[in-house]
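Every protein chain except one is present and positioned as in the full complex.
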Amino acid sequence: MINILFFAQLKELFGQASVELNIETPCTVAQIKQSLIHNHSAWAEQLNKPTIMCAVNQDMVADDHIVNANDEVAFFPPVTGG
Amino acid sequence: MINILFFAQLKELFGQASVELNIETPCTVAQIKQSLIHNHSAWAEQLNKPTIMCAVNQDMVADDHIVNANDEVAFFPPVTGG
Amino acid sequence: MNTAQPSISIKVQTDDFDVASEYAAMRTNNTQDGAIVFFSGLVREMNQGQGVTGLFLEHYPAMTEKSLHGIVEQACERWPLSKVRLIHRVGQLHVSDQIVFVAVSSAHREAAFDACHFIMDFLKKRAPFWKKETTTIGDRWVEALEKDKMALDKWNINDK
Partner (left out) sequence: MNTAQPSISIKVQTDDFDVASEYAAMRTNNTQDGAIVFFSGLVREMNQGQGVTGLFLEHYPAMTEKSLHGIVEQACERWPLSKVRLIHRVGQLHVSDQIVFVAVSSAHREAAFDACHFIMDFLKKRAPFWKKETTTIGDRWVEALEKDKMALDKWNINDK
């Protein structure tokens, strides 16, 4: 089980701030996206955007990053602070 | 007659903040320097420095700038404010 | 280069901040620095939406400070800085409110200007904040701008 967090537009569009995902670890960020889309086809448009960002354990990572059990995974749109 | 002002090191080394120069106008800044050196040979080292700056009527100018009667001419070392 | 550890203060808060006391803190016990540069970001009336009346700032609490510390540490490795103070607000803001503050001090002005600019450029592209504008015709999420992404190019860092 991995806990996945969503922020900003993703949180609003998905109607939830987090979801528990049952996936075998270690796996890649790309595999997590595929699994989420498999479970929630309505999320495909957002999660397939090339601009979508991912952080694992609060560090920005790329799609090929390896995720382990108990890692904190977050997806969010490009940041707009400052 | 042209009134010439000196600042910073020049004022200290020349022992005066200004001098009246009797020179035919219009003339160039370079001619003013030569005339000053003619009258005060001890000033040659300072006035011949390539870094020495000149302002005419409070605008920075080059050696070929034309000076007219009643212009205010100032010589000074490179500025160091800020 | 500055051999002493730089003094770093980073805060993420809902409260407003006082630039005067931040500036005073930059000057306290500081006889070695000749230059302080600071940036302050404010809520504009006309941003991507016209007629902005307010701004809500969401963030990713567990990640925000970690991310800001990483950016500031990169700046401290690159330039000889003595002090860095950074504040970013979250929550509901209004037009003209202060959003963000970055101050850096250094012996020389080039380092201070570059480091402050660098921190803001990276904060804009890497720190997990999201702005939602309240406008006279409704709410909308602010879009990330291509120019903010390109702003990183000047720092020659291999950053996706």
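Of note:
In this document, chain identifiers A, B and C correspond to the written order of the chains, with residue numbering beginning at 1 in each.
The rule we apply is simple: contacts are C-beta pairs under 8 Å (C-beta built on N, C-alpha and C of every residue); 3 or more make two chains touch, one makes a residue touch a chain.
Quantities reported herein were computed from a predicted structural model and do not represent experimental measurements.
Considering the entire complex, the omitted chain makes contact with B, C. Check C:Val12, C:Val37, C:Met63 or C:Ala144 against the missing chain and you find that the one touching it is C:Val37. Contact between subunit B and the absent chain runs through residues 5, 7-9, 51, 55, 58-60, 62, 72, 74, 76-82.
Summarising the interface, subunit C meets the missing chain with residues 19-20, 23, 27, 30-47, 95-96, 107, 109-110, 112-113, 116-117, 120, 147, 151.
Convention: only the chains that are shown with their structure count from here on.
Averaging Cα coordinates per chain places subunit B and subunit C 48 Å apart.
Inter-chain spacing, taken between the CA centroids of subunit A and subunit C, is 26 Å.
Rounded to whole angstrom units, the spacing between the C-alpha centres of subunit A and subunit B is 71.
The set of subunit B residues that touch two or more partner chains is empty.
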